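All protein chains but one are shown at their positions in the complex.
For reference, chains read A, B and C in written order, and residue numbers begin at 1 within each chain.
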């Protein structure tokens, strides 16, 4: 039904491992948890976040330097300065970095500063960008489009893979629906389906899916229970002061509690969560 | 935001217990798992199912005697004969029964034969029926409408409650969306949201949500992890011969394996699953 | 594909005529325009509306006596008193009346006072009600459910028809979608599709579809252009004081202007609009 050549499982146990760095990999027994703010705001903010996360089971850092915004007049991110902050903090705290690439012209700079390049929902079918990322030399975190079918999602990965880069991780982050109680509807059956269809690791972004802080933890738990290979979760030293997506960011303390609460569920489904991200 | 008077939590720990019978109740530490076929087909089928389920942790039996069907020419269920089969099997195997009520005229007969009355998705805003169920004297399993908002769902419960029946259990069973890979999209964030908004027990129907056998187990696990108070799952002695919804029914063996696989997850979130439904 | 036996066209020109009374019929060359408030509020309101509409091309009166409301605590309509007001005003101004039936127990009273019984969106698959309306002896206006497929909509009509009542008019009134700029999304392609699939008249309710006064007129025009057999439009003597759906009601003057603006479009597609509803 879904004609993927490179992303499709060749047998039921077929599972790819995508390495984020020498210590952290997606698709193995150990889940990968990525944390950090929506947007890189300044050095101090990222220092605070990274210092905290490096003492927890969170193994990677997120933060946007280039931000896709509905309005051209909204803050578009710190750009290269943001990348430099990410790189410095990453090195200091031994946390690999995932950050979004919105344009071919940004690939080189981002690939120089970050460990993994994220393709956002709005660009899931930006085929020009996908093809170029086939040559990026870094693993790709591909987010599902807001109204993308499972087939379209897998075939978007296929664009990257067929252009040379097999290190693709899929990320379910909610689809558009009719009830604005939540920001989007988290489609966890898609996670389970993707785990059956493809050999690629699949992670979940509960923060963007629900858009409400109080629903992030239960959705993170559900994601782990249904077989996700990891999570990407927004947290901020002062959530209410976040320049973007304030309503969905966890405090650093809430992040710590959430990660700890996931451990017994991971164990229950035969997975694990790192005791500490770094030695 | 949601102006429920009777369904709303009065404090964060406010949680109702809805008794199915003297031994089984929704909303406590122990999850309630309901199993059975989509449709009551004959006595032998129900005997086989009930005999099997009575040896597992499944605590209640489902099966439709009156079936809502898109076409008036499709099989509409066995009706009162089906109710009698349900009642006989229930008594023999000590499994309380949940079955759907589609019309006010059926309430009396169903309430005489079953332990819990289910309102299906299509009737979630059949206000006339909801009001009458306020006087039914039996607990109600209220399924979310195919395109009902969380607010509309809670207020439908409020219709039943404000007419005299406080024993309402909510059931998330998937909402309509754009990708036909799955039958519907299971909205587990709604489950978490409902647990925060109301004191009513909330259960999940993964079978109707996904419509594909191979996705039922991961969604059942996710539901338990995010706080659901129970599950209602379709199983059949010969799934491929089921008169309705064949693609989503588990075999009896698959049902047993699923229920066992849920136990460690329930434990991980501080819940439990009955070791045996009956003594 | 859609297995309707009674609602399906037997040949391309197959078109049913559904009579509202001896002078007004759906499905012929002449379009039927129904106007009136969302809710019957009092005698004076209905007198004002009917007196005005009777001098325009509007041929029938709408107004809810029994109102489906999300909350049980919201105003549920005037009930039988509302029906009596509708009947009195109908007789005085020679305008046939369409009003909603929500329950089997209301059928007799409504059929005694009104010329056509409306099934609302929430009840489109209330099969029990549909079957009973097969015996109501009055034409039925069947509104599409909020998330009903075209097939489900046609088969709901089939329920009424197969139980004895062939006088069914379909009404597209918008489906649920993701953008809350409009209340719903008016699916005019469904109107064109229904005109090709079934021989039943198909009308459009632009008011509930868009939920914004300023978009009602362009959608009414579009509906006429694509082949609708009529329109049902909300208007009120003082729209901003309407007890329900105030944002979408037209003033009586706007209603007059709209109806006049539709005439050249009707002519352009080979249809007509009554010059005056009554002699």
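What we mean here is this: a residue touches a chain if its C-beta (ideal position, glycine included) is under 8 Å from a C-beta of that chain, and two chains touch if they have at least 3 such contacts.
This one's a predicted model, so the numbers in the text were calculated from it and none came from an experiment.
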item: Touched by the hidden chain, restricted to displayed chains; value: A, B, C
item: Sole residue of A:26, A:93 or A:159 that reaches the chain not shown, by the stated touch rule; value: A:159
item: Omitted-chain contact residue, chosen from C:130, C:171 or C:223; value: C:223
item: Residue touching the undisplayed chain, where the options are A:21, A:125 or A:196; value: A:125
item: Of C:147, C:169 or C:200, the one touching the omitted chain in the full complex; value: C:147
item: On subunit A, residues whose C-beta touches the chain left out of the figure; value: 3, 5, 68-73, 102-105, 122-123, 125-129, 131, 146-147, 151-152, 155, 158-159, 162-163, 176
item: Missing-chain contacts mapped onto subunit B; value: 176-178, 180
item: Interface residues of subunit C (partner: the chain not displayed); value: 147, 149-151, 175, 177-179, 181-182, 185-193, 195-196, 209-210, 212, 214-215, 218-219, 221-227, 264-265, 267-269
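The rule we apply is simple: only the chains that are shown with their structure count from here on.
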item: Approximate Å spacing (C-alpha centroids) for the pair subunit A, subunit B; value: 34
item: Contacts with two or more other chains, residues of subunit B listed in rising order; value: 147, 151
